[in-house]
Structures are given as structure tokens and as C-alpha cells.
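Before anything else, here's the structure in question.
Entry: subunit A
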Amino acid sequence: MTGFYLRWAGVIVIVGILALLTSQHYEKHLSSVSPDMVVTGNDSKTTLRVQGMVKSGSLTGNPEDGHAAFELLGASNSLKVQYEGPPPENLRELKTLILIGQWDAENKLFQARETALVTNYGYVASAYIVALLALIAFVFSMSRNVTFLYQEIKESKIYEPELGP
Partner candidate 1 sequence: MPFFRVIQWVVWKDLISELRSRETLSSMLFFALIVILVFSFSFAMDQDAAQQLIAGIIWVSFVFTGIIGLGKSFSAELQNDAIEYLQMSPAPKGAIYLGKMIGNLLFMLVVEIMLFPLFVLFFNLDIVEEIGLLLLIFFLATLGLSAVGTLFSALTVQIRAREVMLPVLLLPLAVPVMIAAVEATRGALEGQPLVIYSQWIELLTIFDIIFTVVSFWLFDLILDS
Partner candidate 2 sequence: MMNRFIRRIQRFKGWIGAAAALCIFYGLYLGLLDSPPDYYQGEVVRIMYVHVPLAHTALLAYGTLFVGSLWYLWKRDVLVDNMCHAAAGITAAFTILALITGAIWAKPTWNTWWTWDPKLVSFAVLLLIASGYLMLRTFVEDPDKEGRYAAVMAIVGGIDLPIIYFSAEWWRTLHQPLSISMRGVSMSGDILLPLAIMSLGLNLLFIYMLMIRTQMLYLTNLLEAKKGRLLSHAHLSHTSS
């Protein structure tokens, strides 16, 4: 029995480590900041993901060709954005979206190269957690049952050949 539980503990530890690594990966690559944080910062090297709403009436240029300028609203500040990149389908006024690009601290301008949808990690995470946990629990309970049954059969000496009538 100890071996059995040790093996399953190993499985759980591996799953936990992988879950941790995955969530860290998402934190690192896919977490977004608000426009307020970008405006106050001076960092112009790193690629940022900024989530905000396109300010009503501020959109100029041709989003269909991939050139546009607009303001992105945060909680208190707004951010001037210059977009140059592939034609974004999601870019329209009053739309909340994520922009990927660099902050130009001298010109107070955010240079975006890409857009992305606002992500709903809750749905993805809950779907995977429900599915994986349920499967693991199902397999675990079955395996434990089998182990118990083997033990019981061994202890009750049921292997012995049947007696004649």
C-alpha cells in the first residue's frame, strides 16, 4: 500500500509543479498592465501588454490598413497610442482590448504592433482543472480499489483450490 500511495503522491507533485510552471508562464508572458502604469513609467525597452478601452472619438487613421492613432483609457490616465502593424479586426471605439508594443517615454507615445483579445483565464483554467482533477480522482479511486481487492483476496486465502463436494 505504501508504494501505491507514494506513486500517486509523485503524480500529484508532478501535476502541481506543471500547474505552477504554467501559471508562471502566463504571468510572465500574458499578464497585462493598465495604461496608468505605463504613463508613469520610463521603461522603453521591454515589450508591454496594455489593457484598456479605446477612447470614444479619439480613433484616427485607417485601422483597415494597419495604421491608426487613438487614446487608450485607463482608470485615471489615458495613453496616446500609435498603432502600426497587421490590420486589427478588434480595433474600434469603446472596445476594451490588449495592445502589445513599447512605450516611448520621450514622446509620451505608446507604439503598438499587435492587438489581442481580453483574456478569460478563469474559463480556461476551470475547464482544465475540472477535467484533469476529475480524471485523476477517477483513476486514483479505481486503482486504490484494485489494490484493496487484491489484498483482501490474499488475506482471505481465496486463492486456495475449492474443496470437493
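Quick note on selection: all candidates are chains of the complex that A comes from, given by their letters.
Methods note: a residue touches a chain if its C-beta (ideal position, glycine included) is under 8 Å from a C-beta of that chain, and two chains touch if they have at least 3 such contacts; residues count from 1.
None of the values given here were measured: they were computed from a predicted structure.
Among the chains 1 or 2 offered as candidates, the one in contact with subunit A in this complex is candidate 2. Within the complex, the subunit A residues that touch candidate 2 are 11, 18, 22, 25, 30, 89, 116-121, 123-124, 126-128, 130-132, 134-135, 138-139, 142-143, 145-146, 149-150, 152-153, 156, 158-159, 161-163.
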